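Here you go, one structure.
With one protein chain withheld, the remaining protein chains of the complex are depicted in position.
Here is chain A:
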Amino acid sequence: MSAPSLRAHLVVDRPGFRLDAELAVQRGEVLALLGPNGAGKSTALRALAGLAPMSAGGVVLEGEDITTTPTERRPIGMVFQDYLLFGHMSAVENVAFGPRCHGVDARRARREAAALLDRMGLREHAAARPATLSGGQAQRVALARALAVRPRLLLLDEPLSALDAHTRLTVRSHLRRHLRDFDGATVVVTHDPLDAMVLADKVTVIEDGAVVQYGAPADVARRPRTEYVARLVGLNLYRGNAERSEVRVEAGEARVALHEETEGDVFVAFPPRAVALYRERPDGSPRNVWRMTIDGIERFGDQVRVHLDGELPMSADITPAALADLSLSPGDAVWAGVKATEVESYPA
């Protein structure tokens, strides 16, 4: 494997907060920084851009140490959360601004900016002021502006969060196409797992200023390592100690049976739809049954999500028909069962 295009160890200290994260991105690869609000994702992006002063660590981009390079001399392009298009310039002037700053003469900068907007499907909006553009159009102008300086590192801060749900869908696929075409390294900050899954080749999960998980989106989705990621991808997650084919869960006394043998500290995860609920303790089939209390019931798509409290707190997705058959309501005692083959276990 070739040396990564971007290698960074980002350390940013602020009162009451410390970011300490290592990132590596290959050429042409898109890395998503996923994490809850206040986890330090945007701070990491600002540190990469040189906008947040680092207290230690370093940033190496294509073999060049840019740790102390001022923002304006870094070969980067950045798309900000609310785009920050310059209101006193037209769309094409916004896009031409970067090349102009890099010494490209006015006529050529404008011609290339117009061509770039054309490729973004914004030909007829080139002369428009940013205030007259829709959210999706503004997002594309912001992307064009960032790409116009031919960056080696493209940074996107929550590129879709300012859009409504419908626009987000089309802009996301548009963005995905342009990120595929971009041959430098890309880092995109998001708190939406769907953005990460669709846009990124790799995902780094940041919580409380530290990297808690890194991997391909599918791996992260299948094998979450923190409560936050598990909730994002919709899995029940527990940490425990395995002895042969049984895991003793860390918090509490519950035991979870596996369909394979393993040893040591492990995570166990299973999806809510794998949970079956019973009024009476079932005989035989599932080896995993726990005595639980219903904490809450809510609609979840065309299913019903039942929150269960007890020796192994979990969510269960059942059909509305099953809910009616069992006539469940909050406070009721139930048995929850999961087949051992539905339980995924992996080393902690």
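As a convention for this text, contacts are C-beta pairs under 8 Å (C-beta built on N, C-alpha and C of every residue); 3 or more make two chains touch, one makes a residue touch a chain; residues count from 1.
Operating definition for what follows: contacts and distances are computed from a predicted model.
K.L.:
Per UniProt, what's the omitted chain called: "Probable septum site-determining protein MinC", "Cytochrome-c oxidase", "Ribose ABC transporter membrane protein" or "Molybdenum transport system permease"?
P.N.:
"Molybdenum transport system permease"
K.L.:
Among A:Ala8, A:Leu23, A:Ile76 or A:Ala200, which one is in touch with the chain left out?
P.N.:
Checking the options A:Ala8, A:Leu23, A:Ile76 or A:Ala200, the one contacting the hidden chain is A:Ile76.
K.L.:
Given the full complex, what residues of chain A touch the hidden partner chain?
P.N.:
Interface with the chain not displayed, on the chain A side: 49-51, 70-74, 76-78, 80, 84, 86-88, 97-98, 101-102, 145-146, 149, 155.
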